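Right, chain A next:
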Amino acid sequence: MNNYVKTALAVALSACTFSMAVAQDKVISVGLNGDIRSTDPGVNRDDNTDAVMMHIVEGLVAYREDTSVAPMLASAVAVSPDGLRYTFTLRDGVHFQNGQLLTAKDVQWTWQRYLDPKTQWRCLAEFDGRGAAKIVDVAAPDANTVVFTLDQANGLFLAAMARPDCAGSGILHPDSLAADGSWRAPIGTGPFTLGKWQKGQYVELERFKDYSSRAEATADGYTGNKQAFVDKVRFEVIPDSASAKAALLSGGVDLLPDVTAMDAAQLKQVKNLQVQVSPIMTISGLLFQTRDPLLKDVRIRRAVALSLDYSQMVAALSDGLSMVNNSIIPTASPYYDSTAHQGYTYNLDEARRLLKEAGYRGEKIRMLVNKRYPQMFDMGLLSQAMTQAAGLNIEMETLEWGTQLERYQTGSYQMMSFSYSGRFDAAQSYESVIGDKDKEPRKVWDNPEALAILREAQREVDPAKRRPLFDQLHRLMLKDVPMVVIYNGTAIGAMGKRVEGYRSWPVAKPRLWGVKLADTSK
Partner candidate 1 sequence: MSVPAPLLAVENLQIRVGVDGPLAVDDFSFTMAPGEIVALVGESGSGKTMAARAAIGLLPAPMQVCGGRIIFQGQALDSSNAKAMREVRGARIGMVFQEPMVSLNPALTIGRQMSEALKLHTTLDAATIRERCIAMLQRIGIKDAEKCLASYPHQFSGGMRQRIMLASVMLLRPALLIADEPTTALDCLAQLDVIELMLELTREQGTAILFISHDLSLVARYAHKVVVMRSGKAVEQGRIEDILFAPKAEYTRQLLEALPRRGELVPVPAADSALLQVRDVCIEHPGPRSFWGRSVPKRVVHSVSLSIAPGETLALVGGSGSGKTTLGRAVVGLVNPCAGAILFQGVDILKAANRAHRLQCQMIFQDPYSSLDPRMTVGQILAEPLRHEPALTAAQKRQRVTDTLVDVGLPEQFRERFAHQLSGGQRQRVAIGRALVRRPKLVIADEPISALDMTIQKQILELFERLQRQYGFACLFISHDLSAVERIAHRVAVMNQGEVVEMGARDAIFDAPQHPYTRRLLAAASPLEKRADGSYRLRASVI
Partner candidate 2 sequence: MFRFISHRLGMAVPTLLLISVIVFALIRLIPGDPALLMLGDMADPQSLADMRSSLGLDHSVVTQYLIWIKSVLSGDLGVSISSRQPVLDLLVERFSVSATVVLVAVLLATLLAVPVGLLAAWKQNSAMDLGLVGTATLLLSVPSFWLGLLLLYVFGIQLGWLPVIGYVGFGSDPMKALTYVVLPIVTLTLVEFGAIARMARASTIEVLRLEYIAHARAKGLSEGAVLWKHALRNAFAPTWTLIGLILGNLLGGIAVLETVFTLPGIGRLMVDAIFSRDYPVLQGCLLLITCIYVLVNLLVDLLYPLFDPRVKL
């Protein structure tokens, strides 16, 4: 309507002035919902830090678009038959951002730094034996070869190496450190170099002109051809989602990598804006405290599960972008199959019957929600409204996010609306919910049988053998109802029409290489 016309006009207008101001440089500005914590990849970090750092550094391997692992700085990876030795052959002619050539020595140096507990690398536990296998040796037999030796086989070794929260185990030039060993600035091999970081306001990245890209035709996840086309990327720190949206509308930013589904639906209607959607690995749903005097009755939990109209709910929550998923395995996972696809069927009569059978007489059930994450809040609100129809009396209690986390951690709640962050392997997803409540109160599903199956799945490396184990777990979970998984999140990028080549993906982090800005300055 009139509003939209005006808005569009405003956007066009400000876009004009914007591009005139920077006629010589192509700058894309991207909204970031918080400042980065440091420039030290994988060490002092959070999601935003990872997102920015993954533009500067690259690891030996990286995730593809479908979350499988592929070589990045390596041209090839060979695994010994016993699974203990990984031999990486480095690509030729890869330059660091200081002009130096990448050698095996640099890889060895970087890994020695990561494996030093003093570095406080985020992912140290994955490689020092506390988690899965331990790296006993990193050798550089020649300038192009690096050999990692493990103490035992570990099917997830490469996947762990590629994790964005480990900063992809990015390879750094030793000059990234000052003479005294303290952190200076990242010198990586990525398509962008670190520009100006104005704390609390923005981080600027500049195109690395001598970037040595892979030979593939296009980018593929965090690997592939990562040639950059814009001169600068400016991450604007906008903690507030409403302001971020307003900024996008007014042309203050070109791209918001993560908007809510509801916003996306509106933004889509604005001329000159486009959205990019991808399913991601987060798991959203309602958690029950199975030790609660009321909710320990599986019939009541089941009644909740049956009284939710999933398709309507997920349609509303994701604005039609996600599908219903009652399984803890994300739809984007290779392990998501027809068994995982089976879920609860919306059935109010059955729900009422179960409640009657359980002797439920309208006792109040408190569900914790928070306003930090609107989708958790909305999920709670919709569940509360829907379960009312079955006669359930759920009352929402809004907590500050930190408080809700504390309650989650100690298990002191009846119900809560919650989201798990993305885990890239099905076993990790199950691991986050299955456990002994006496030892770890945060675990929602305390079932010895399930635990046993999970342990088996963790040891197993052959995907074909793991699949039936996960199916078994899923069926058990549907029966037990320790939680109701509702859907997996979506990463929705919203951007101006002049942004070309940007894609959202399951890892849910922005990638600005391969992105072009159409010329609108005429």
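A word on the picks: all candidates are chains of the complex that A comes from, given by their letters.
Points to keep in mind about this one:
Heads up, the rule we're going with is that a residue touches a chain if its C-beta (ideal position, glycine included) is under 8 Å from a C-beta of that chain, and two chains touch if they have at least 3 such contacts; residues count from 1.
The structure presented is a predicted model; accordingly, all values stated were derived computationally and were not measured.
Of the numbered candidates 1 or 2, 2 is the chain that chain A touches in this complex.
Interface residues of chain A, counted against candidate 2 in their complex, comprise 3, 6-7, 9-11, 13-14, 35, 37-38, 44, 46, 120, 125, 198-202, 236-240, 243-244, 246-247, 249-253, 372, 400-409, 418-421, 432, 440, 442.
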